[in-house]
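To keep things clear, I will list the structure first and then write my remarks on it.
As you look at this complex, bear in mind that one protein chain is not there, while each of the others sits in place.
Labels for the chains are A and B, by order of writing; each one numbers its residues from 1.
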Amino acid sequence: MYQYDTIDKEMLADRSAEFRGQVARRLSGELTEDQFKRLRLMNGLYLQLHAYMLRVAIPYGSLNPTQLRKLAWIGRTYDKGYGHFTTRTNLQFHWIKLKDAPDILDHLASVDMHAIQTSGNCIRNTTTDPYAGATAEEVDDPRVWAEAIRQWSTFHPEFSFLPRKFKIAITAAPKDRTAARVHDIGLVLKRARDGALGFEVIVGGGMGRTPHIGPTIREFLPVNRLLSYLEAILRVYNRHGRRDNIYKARIKILVAALGKEEFAKQVEAEWAKIGDSVDLPDTELARIRGAFAPLGFETLPDRSEAFETAKASNPAFARFVRNNVKPHKKSGYGIVEISLKAIGETPGDATSDQMDVVADLAERYGQNDIRVTHEQNLVLPHVKLDDLPEVWAGLAAAGLATPNINLVSDIIACPGLDYCALANARAIPIAQHIAEKFRDQDRAEQVGELKIKISGCINACGHHHVGHIGILGVDKKGEEFYQLTLGGSGAEDAAVGSMLGPALPYDKVADAVDTLVDVYLRERQDGERFPDTFRRTGVAPFKEAVYADAH
Amino acid sequence: MPTLIELHEGIAKTVPDAFTHVADDEDMATGDVILSLARFQSDGDRLLSEGRRIGVRLKSDEEVEALAYDLPRLTLVALEFPKHLDGRSYTNARLLRERFKFAGQIRAVGDVLREQAPWMVRVGFDAYEPADDASANEWQAALNRYRHVYQRAADGRVPAFAEREG
Partner (left out) sequence: MKALTANRLTDGEVVFWKDGRWVERFADAQLWAVDDPAAVEAEALGKGQGTTVVDVYLIDLVESEGLWAPLSYRERIRALGPTNHPHHGKQAEGGAVVEALQHASGAARSTGRVNLIKRK
């Protein structure tokens, strides 16, 4: 993992000191709320329904045990003993006091963490594949480039007051676990026939009020020219993105208005003028790359007796392995997904005690490496199969062994109206009700991969547009209603879901999802996933069943 | 009259402003003046021939390319921040310094707050008309906030990656 050096640490210390001064000026009355709001929002501090919320950055979703323990400690000391992992792979504390925020930032800085650029119209946390460095599918380690972008984008002198927020995702595997095509910029690392590495550059994807699947504006960008190319894209956007209407200010609107050819032409012209002065020198790239060098993997046989024995004798363990353990590039190792979607719990929430358990397991069995996924789960990327039974037992004891990764109860949900000042409707209880319907794990496995994503408002923090089943909370005359969409995907087959029909009231949503699943099971042909069946049959059978029930 | 803070050799100082902002609907002032792009295009030649020093004030939606051929004749370029969140003038400033090698003053005008100082100085602004009554000392503190920077920009500061090479 990347280790912060003196320079990185001093950046955080300086930021923390600046924010302490700003809070003091607010509390003393020197700053009005309007003046202070824009300052706290540059530091991830929002005022929500019940308290302040602090959004802590987890750059490219990567944590070490010391950092996770610190988050647990902050949750215990300053919040109500938990934290909420987000679709940007960050962590939010929902019960923060303004007067504590400067101390919290100091505690975060003590473990190389911060809240920089977790809000505001700037370049936000870059996300990447949670299996980076562990999966055989990748052509290179995307974290190298994510760290390069982290540094380049931090307090960027020109791009900190963009028309709107800006999100970048990088994947290096054909199976996209980052939702790259619905980002402002999606970068797909590829290897050319001659072995050279380059990025496919996708610009202008996004969700929100007007979802777009981003077009590719460059098929192959040599990797060492990444930063100058990003600079060219951001410059065209900063100059020409709309600033008159907040809902038309994202880069997707500019790309759609210009057309991808014209947009690409403007970027290429700007890039030619910029030259390579902002690109990182090879020495710096080598330094960053060195930080992600593979750790000491042991040479192990493919087959682990301890693992096989446990699987054969313990059906619960076998089920966990079936759903939550993914193939590792090294024989004898596995990638372990830790579901934060226990049935009946809040999606993405982890208690401080649970964070401590994960930190301990990562330290003992997982090469000190923990990842956060954009689907609001955690990953131990490097676990020996020999150790899996112990890891599973440790997780199970902490309520962290829910065997439902990618299944129907592995639901993305934003905090919604239970916490968020922007929300129109609740998202969490909807997720809980749906998950309860699929408490029977045999049934959930029979349904197979099914991605349900729920947002409490049109801002789409819960990625509802790209859910196989998407659920959007709307406010109809003060009451909570939910708009369902089908057939979306945030993966390599990215698609925006199609509307099912009229919005449903709060207490009808879980039943409607149950009905949709029944229709899918009835209609599906060999091996089809839910979106495959939907794309084949169209909306008709689903619509008929749900609205027949509703009458 | 707004306070003018200038940056010389890294030191922020309050200075008397030799220039007068002249709006499009105002009578021409005497002495050195700052004009809109449109007014500069109509009156600039005449005023320059009188030996006055001229500055042009660009709105955030006007691009510095419009001034490309006039820059050698200008003493300063003032870039507007209609709202502090409108970040287009950062690009204009940086292009003035890096692409057009403009060596005159680049002045930040409009909704100019000391919190923007660390970014402004990096893209090439060396004069500020603060909207928040901040003093030169407060600007100096804001300018010196960060000991390091991660990127190359128009201020010539050594970025982290070059610092690391020693």
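Just so it is clear, a residue touches a chain if its C-beta (ideal position, glycine included) is under 8 Å from a C-beta of that chain, and two chains touch if they have at least 3 such contacts.
Just so you know, these numbers come straight off a predicted model, no measurement behind them.
Can you list the shown chains that the omitted chain is in contact with?
A
Using the touch definition up top, pick the residue from A:Tyr4, A:Trp73, A:Trp95 or A:Tyr547 that touches the left-out chain.
Only one listed residue reaches the unshown chain, and that is A:Trp95.
Using the definition of touch stated at the top, determine which of A:Met1, A:Ala17, A:Leu47 or A:Ala396 touches the missing chain.
Considering all chains, including the one not shown, the answer is A:Leu47.
Decide which residue listed in A:Met42, A:Leu221, A:Leu417 or A:Ala503 touches the omitted chain of the complex.
A:Leu417
Pick from A:Gln354, A:Ser409 or A:Gln432: which residue touches the chain that isn't shown?
A:Gln432
Under the stated touch rule, tell me which residues of subunit A contact the chain that is not displayed.
Interface with the chain not displayed, on the subunit A side: 26-29, 32-33, 47-52, 80, 95-99, 346, 417-419, 426, 428-429, 432, 475, 477-480.
In this section, only the chains that are shown with their structure count from here on.
So in the complex, the part of subunit A that touches subunit B is made up of which residues?
That would be residues 5, 7-8, 10-11, 14-15, 17-18, 22, 35, 38-39, 121, 151-152, 154-162, 235, 238-239, 243, 273, 277-278, 280-281, 283-284, 287 of subunit A.
Note which residues of subunit B are touching subunit A in the complex, please.
Those in contact with subunit A are residues 63, 84-88, 90-91, 94, 99, 113, 115, 118-119, 122-123, 132, 145-155, 160-165.
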